[in-house]
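All protein chains but one are shown at their positions in the complex.
The first chain written gets the first letter, and so on, giving A and B; residue counts start at 1 in each chain.
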Amino acid sequence: MSMDRRQFLKIAGISSILGFGASVANATHPIWVKGLDPSQVEPNKDALTAKRWAMVVDMSKFKTDEDFKKTIDACHLTHNVPDFRNPDGSVDTRHEIKWIWKTAYENAFPGEPNKFMDEHLKEMPFLVLCNHCDNPPCVRVCPTKATFKLPNGITMQDMHRCIGCRFCMAGCPYGARSFNWLDPRKAINPERENKQYPTRTKGVVEKCTFCSERLEMGKMPACVEAAPKGGLLFGDIEDPNSDVRKIVSTKYTIRRKSDLGTGPAIYYLIGGSDHA
Amino acid sequence: MLEKAFEGSKKYWAWIFFLGALVLIGFYYYLQQFMYGLGITGLGRDVSWGLYIGQFTFLVGVAASAVMLVIPYYLHDYKTFSKIVILGEFLAISAVTMCILFIMADMGQPMRVMNVVLHPTPNSVMFWDFLVLSGYLVLNILIGWVTLSSDRKGVPPPKWIKPFIILSVPWAISIHTVTAFLYAGLPGRHFWLSAIMAARFLASAFAGGPALLIILALIVRKVSKFDPGKEPIQALGKIVAYAMFANVFFLGLEFFTAFYSSIPAHTDSFKYLYIGLDGHRELVPLMWTSSVFAVIALTMLLIPAARKNERSLVLACIMLFISLWIDKGFGLIIGGFVPNPLDQVRTYWPTMPETWITIGVWSIGFLILSMLYKVAISVREQTAGVEIEH
Partner (left out) sequence: MKLYDGGKIIIGLLIFVGIATFPFYYNIGKVNAKPEPKVDTPAIQEWEKQYGKKECVESKEFMRTNHMQLINLWRDSVVRNMNRVYISTSNHKKFNMSLQNGCMQCHSNKKKFCDECHNYMAIKPFCWDCHIQPQEKEENKS
């Protein structure tokens, strides 16, 4: 039979597609197609649940540098957050990764310059972290849903799915997100590594997760536990009996850039209080 | 027809090998980046997008500009463009390919890119960008190839290609609008949070793309027997003039809103770019070069005598292209990130590996452009006396 080259290639192509398709269809256990059955999984029985997790920050309870260091270190060490430094020991501000850190009032709440403001307040450092917004721009822009909202209000990060496009970093109005520009394992102290939590790898974005993994095992977030008493309050703001709800509905609190419509869940208490 | 790309003079091959060498150097540095991470670039926690995304943004505009030839020729029967529409379409292919390569170069986990397809997220503008860029590439390859092969055979193109050509018009507008939407919808970045972003993008695209086409058409006339003709180049010149006027006007509008309102969130980025902020003046010389070039180029384009003289036209186009490249491919991106959301000034400058990777991608683009243009020129040289119908 006489056939020209085009016909030959067409027939060869179709046969190989059919052959390949047949071998795949022949394969496999339903788990590859249907996934897990809901009856096979359940949450941990100790898990803490909430309709909407939120946090109140009372900076008046943070008095010394040590207070800040303990809080920040609790988070960063629990989660194997790398510490990138320049050769001279200073922080490498380009590659640094931080989930929670302290900054001045004018940086935490930019755009409200008051040159006659109380000096103490001007100098006082504020703790800042991801706000776990109600209406987060980062979730809106992520092309793979690697960052997404959990039903309990946490803005979660799936480091497995992140493609490292950094659109979420451009979208966050609070600068809460960090990217792994280099291999983080080179900047983690192996003696203080938390073997119960993974590290990340280069090329993914990370940020505070409200310690979702701890909450699901019945523990409070690491920063909340390490902070000075009453410094960080954490609870379900939809529960009328929770500390956070009581403070937010009775005392004066402010949130960062609240006019952007993001709905942040971190409330900064003004005036300090004796709730602790 | 593709075999025509592999037949050429010594000069042609020298050019191809030169580009190939640049591609190899770029690839070597990309391998470094792949192994060590994006940390080998100048990017950082505060300026997280830089040269790569800037180039992508600029080139999307160049790719969209093919529509400035397609609309007159296919929609309004403007026969003057009959011989050079193909140059616009092939430029679009080269530009979109570079866009896709720059995006891939910028990804932290490029192996996971298919997650965008596996987990489609319609609320993400980047998802749509992925779709429209891929679609535009396919459209232009299809249209360019089919129309050129018909020209070569001396027959009008098949009727079924017409709907695709019509589709390419709104599609071209969409690729650049979607790219503008990447920036214009971010609540925390006030430098970009402006409704006029998409309009500015399109205006600069329709100025920069045809300007490049004029330069390329004149090069084609010099190195081959195919002469695109004086009229198409003059027509393109008029398009560039109008589009550039719109672009400069829109930039002026942005300045007005920012500075008349005096809102720091809006003025800070402009200050950083044009006069420096907090002592940081890295981008000031570049931005002023861009603005001065823009004004000079626009003036030359608006003076008929200067536009009619092909020498001054080319000079104006080169200045315009450089001006837009600085503004869109660099200044616009960095400006959005400085100051950062905590009102701190942290700056950015590309590193050497980053620059080589960028040059490598541009070289791939020029390689594709040269080879496709070689095909187009060969066909035009062959069909020199034949009337092109559509």
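As a convention for this text, a contact is a pair of C-beta atoms (placed from the backbone, for glycine too) under 8 Å apart; a residue touches a chain by one contact, two chains touch by 3 or more.
This one's a predicted model, so the numbers in the text were calculated from it and none came from an experiment.
Asker: If you put the missing chain back into the full complex, which of the shown chains would it touch?
Answerer: Checking the complete complex, the chain left out touches A.
Asker: Based on the whole complex, identify which of A:Gly19, A:Pro190 or A:Gly271 touches the chain you can't see.
Answerer: Looking across A:Gly19, A:Pro190 or A:Gly271, the contact with the absent chain belongs to A:Pro190.
Asker: Given the contact definition stated above, which residue among A:Gln40, A:Thr64, A:Ser90 or A:Asn241 touches the chain not shown here?
Answerer: A:Gln40
Asker: List the subunit A residues touching the unshown chain?
Answerer: On the side of subunit A, residues 2-3, 28-29, 31-32, 35-36, 39-45, 47, 80, 148, 150, 152, 156, 158-160, 190, 193, 195-201, 212, 216-217 touch the unshown chain.
The definition used in the following text is that only the chains that are shown with their structure count from here on.
Asker: Averaging only over C-alpha atoms, locate the centres of subunit A and subunit B and give their separation in whole Å.
Answerer: 36
Asker: In the complex of these two chains, what residues of subunit B are touching subunit A?
Answerer: Result: residues 36-39, 41-46, 48-49, 106-110, 112-113, 115-116, 118-119, 121, 123-127, 130, 182, 185-189, 264-265, 336-337, 340-344, 346 of subunit B touch subunit A.
Asker: Any idea which subunit A residues touch subunit B in the complex?
Answerer: So the residues of subunit A in touch with subunit B come to 93-97, 103, 106-108, 110-111, 128, 137, 140-146, 161-167, 169-175, 178-183, 202-205, 257, 260-262.
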